[in-house]
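Shown here: the complex without one of its protein chains, the others still in place.
Letters are used for the chains, namely A, B and C, taken in the order the chains are written, and counting of residues starts over at 1 for each.
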Amino acid sequence: MPSTSRPIYTETNKRRSLDELAAMVSNDAIVAVGGGLSSREPMALLRALLRKGLSGLTVVGSAHGIDIDLLCAGGALSRSCESYVGFEQDFGLAPNYRRALESGAVEVNDSCCYTLVQQLRAAIQGLPFMPIRSLRGTSFTALHPEYKRMTCPFTGEELLLVPALEPDVALIHAQYGDERGNLIIQGPPVADLLFARASRVVLATVEKIVSTEALRAMQGAVIPYFYVTALSGTPMGAHPTACYPFYAYDRRHTALYHAAARESAADFKTQYLDAFVYGVSSHEAYIESIGGDATRARLASWADGDDAWMRLYLDEAVA
Amino acid sequence: MPSTSRPIYTETNKRRSLDELAAMVSNDAIVAVGGGLSSREPMALLRALLRKGLSGLTVVGSAHGIDIDLLCAGGALSRSCESYVGFEQDFGLAPNYRRALESGAVEVNDSCCYTLVQQLRAAIQGLPFMPIRSLRGTSFTALHPEYKRMTCPFTGEELLLVPALEPDVALIHAQYGDERGNLIIQGPPVADLLFARASRVVLATVEKIVSTEALRAMQGAVIPYFYVTALSGTPMGAHPTACYPFYAYDRRHTALYHAAARESAADFKTQYLDAFVYGVSSHEAYIESIGGDATRARLASWADGDDAWMRLYLDEAVA
Amino acid sequence: MIASCTLGEMMIAAMARTIGDGELVFHGFGSPLAQLAMHVAKRSQARRMVLIAGATYGVDPAPRFLTPTTNDWVMDCGASSSLDIEELFDLAAAGRMGRMFLSGLQIDRWGNCNVTTLGTPRTAMKLPGGGGGGNLSCDAQRVTLWTPAHRAERDAKGRRRFRLVESCDFITNLGHRDADGRPRQDYGHQGNGPEYLVTELGLFDFDAEGHMRLAALYPDTSLGDVQESTGFALRVVNCVETIAPPTRAEVKLIRLLDPLKIHEKEIRPADLVRRFDIVDTRKEPA
Partner (left out) sequence: MIASCTLGEMMIAAMARTIGDGELVFHGFGSPLAQLAMHVAKRSQARRMVLIAGATYGVDPAPRFLTPTTNDWVMDCGASSSLDIEELFDLAAAGRMGRMFLSGLQIDRWGNCNVTTLGTPRTAMKLPGGGGGGNLSCDAQRVTLWTPAHRAERDAKGRRRFRLVESCDFITNLGHRDADGRPRQDYGHQGNGPEYLVTELGLFDFDAEGHMRLAALYPDTSLGDVQESTGFALRVVNCVETIAPPTRAEVKLIRLLDPLKIHEKEIRPADLVRRFDIVDTRKEPA
């Protein structure tokens, strides 16, 4: 629980390189990964963390996929408190995640979305816990002996108390940011606003760094600068997840990822990690490795209309 | 506390007249008045309530002014749980409010902004209470014997538990709304989003009723339709408080109000209530009574630039 | 003219019919059958329902086509507003969520679902996890369960791995009784628990004890089919009905909404070939 006052960040220029951001994450940290499912996950930053050889991380979050699966493949995790990690109906279970959790290498410590929300809210409000009514009767209470029960002094009913969760670091990919660290998230923010408020350090990658005036004119959720520790301009930084309006979900690349992951840990290492993570020295090299401008153009084609958008998701397009 | 499930409203056409809205508020209700200070208070609806002769209301809110003062003058209240009622440095104390509370006609039950936020949040989350750390050591705890203390089972520290507050009705003035009840609030929402989520009935007046498509294209805070019980298109509905971008705070009218209120209850009745509340049969008649189009144009002149904006607030302009 | 429909379309229609008008309804992610059921209901018997999309939390969106993943801007098109994760879950916690769709890799007689881990105490198989199901199964007023994988064929050793199990290895989503048999009511949750289960073999409701009960079969399934694929003693209503097919308009709507046939990814290959006649006695919706 937060025993001391929470930090704010007021430097006037917070631009850093992707590797500088990665260097601000420590082994064994509690990490909140932003975005969710196939959307706006901070993939470039996660790849940089893997290249750095980070380990022992605990991840917390709501509904995730390739981000957590990749961290599992890279041996970065020791505990998963996510609510969901998978590829939905699209490709099914998350193979690297399964291997890591079934082998015991990563501790199974699943949570639920609202439990997470309430735990983050407690941190944001400087409180040691938040009450919830739900979850009693499920197996989550046995998996989380840290939850406590109380008898409500107003109603006499039983409530569950979930402790404050203050991630050491939040990793967020946003569409836009300014030098001071203001971030604009367009489309569903998932849990990112909560992560930004609850975490001690907030590291952001953004598609575009723009002026504060330009930010102000945009529609979208704003994370005020004083929560943000540092940011990096990282175009295509969420690939292969979507970052609209810049690019859609790269289903073709995800199919390739999942096919390699399904084989075995060894095959995934040679076919995917060596090709797209360890074998590329920078995010720029990664962009080249996935096809550079041609891929960029393909994924931007969603904006050409419903047919073009649909075409990105045809099974025939996944080859 | 909320013992049963909370209502949602899904009628496809929620447009009602101002008087129909007023008819939906009962004597003795707990009422959350939206807006704050000199901005976006639902004044037209409050005047309609006074014309209806409503009484026994409890009001809850953060920082208010002429709205609560007027309700006091009209004898509508029996208890005030506001955090602040006054005219700031501008005109000082709230005369009708003072008379009502000093005479004992209205119970003094002041609250604080964050206490209110947490009590509304409890209602919104279906919880019987919310913890806070602050307020212990002040006199508010004696004024509110309903607050309870607990020893935190995580940290051993003492916390204050404030009970859920579910207003019977929220009265909100917004810039825009659609037939289904979606509302757009531009500029500071004050506590209106919390009021909308926490209250059993939400009655809104709006400057303009527009299509859902038009609403969607606008920037601003949205109150989704299912919280909203009914709404009325009521241009100038916040007068004499501001409703930008339509009109600024009518300082001249407020000066006239305050001068009458300072005199005595009797003088206020004849000089103000009879002229602007009881003596006008409708909101349209009220608009005429305050100068109609000329006043409208004067208050819209803020948009002509800083000098024009400043001119509205010159002491010389208050005559 | 549409003469027949698929199993997926049958299931979608059956799920859609569990939705009442004026309910606030939510589907999670990775659940195209539930997504389509909601869009069908919204356009037929439940025009005043509040449709909240999983993952994007858009209110009443009108997506141009169903996408293979749930958190895609396509799914948010036309939404009249967007909630965030806090507001969505608060709505449920305050008892305002009328209905939620939930599923499980294990579902027991009380409607408990497991999507967390198989094998106990050691994790033999890690499942994806339940998202917000642990919370919403307690908070949503009513729950419709579904699974398109009820059938438990014998494996090479002649054993069946049931989807409808004697007991869940982990209770991700709470049904009518917890692992110790304690009734849900004891917990004082906001919600009333599972009301229906739609599978590819039949439709179930829950009796006064909270026990699952076969209520209807498909034209091509039998009581025996259901019994042999169910890991606990079946309870059956007095008069088992036959699940009605969707109307032609509903089938047309489903095909329009899901041109990529995303929902068929949920259906097992053997069930993809099942066809059901549409004998349209109900009035087509306008």
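Quick notes on this one:
Keep in mind that, in the parts below, a contact is a pair of C-beta atoms (placed from the backbone, for glycine too) under 8 Å apart; a residue touches a chain by one contact, two chains touch by 3 or more.
What you are looking at is a predicted structure, and each value in this text was computed from that prediction instead of being measured.
For the chain that is not shown, the touched chains among those present are A, B, taking the whole complex. From the set B:Ile8, B:Leu21, B:Leu50 or B:Ala191, the residue in touch with the chain omitted from the display is B:Ala191, counting the whole complex.
For the chain left out of this panel, the touching residue among B:Glu157, B:Glu213, B:Glu263 or B:Asp304 is B:Glu157. Looking at B:Arg98, B:Lys148 or B:Lys269, the residue that reaches the missing chain in the full complex is B:Arg98. The omitted chain makes contact with just one of the residues B:Thr12, B:Ser26, B:Ser134 or B:Thr270: B:Ser134. Mapped onto chain B, the interface with the missing chain covers residues 36-39, 62-63, 65, 82-90, 93-94, 97-98, 101-102, 104, 108, 110, 112-115, 117, 121, 132-140, 157-158, 187-191, 193-194, 221, 242, 244-245, 248-249, 251, 302, 306, 309-310, 313-314. In the full complex, chain A touches the hidden chain at residues 2, 4-8, 10-12, 123-127, 178, 180, 182, 197, 212, 215-216, 222, 224-226.
Methods note: only the chains that are shown with their structure count from here on.
Greatest centre-to-centre distance from chain A is found for B, with centres as Cα means. With centres taken as mean Cα positions, chain C sits 43 Å from chain B. Between chain A and chain C, the centres computed from C-alpha atoms are 28 Å apart.
The multi-chain contact residues of chain B, meaning those touching 2 or more other chains, are 126-127.
For chain C, residues touching at least two other chains, in rising order: 82, 93, 139, 190.
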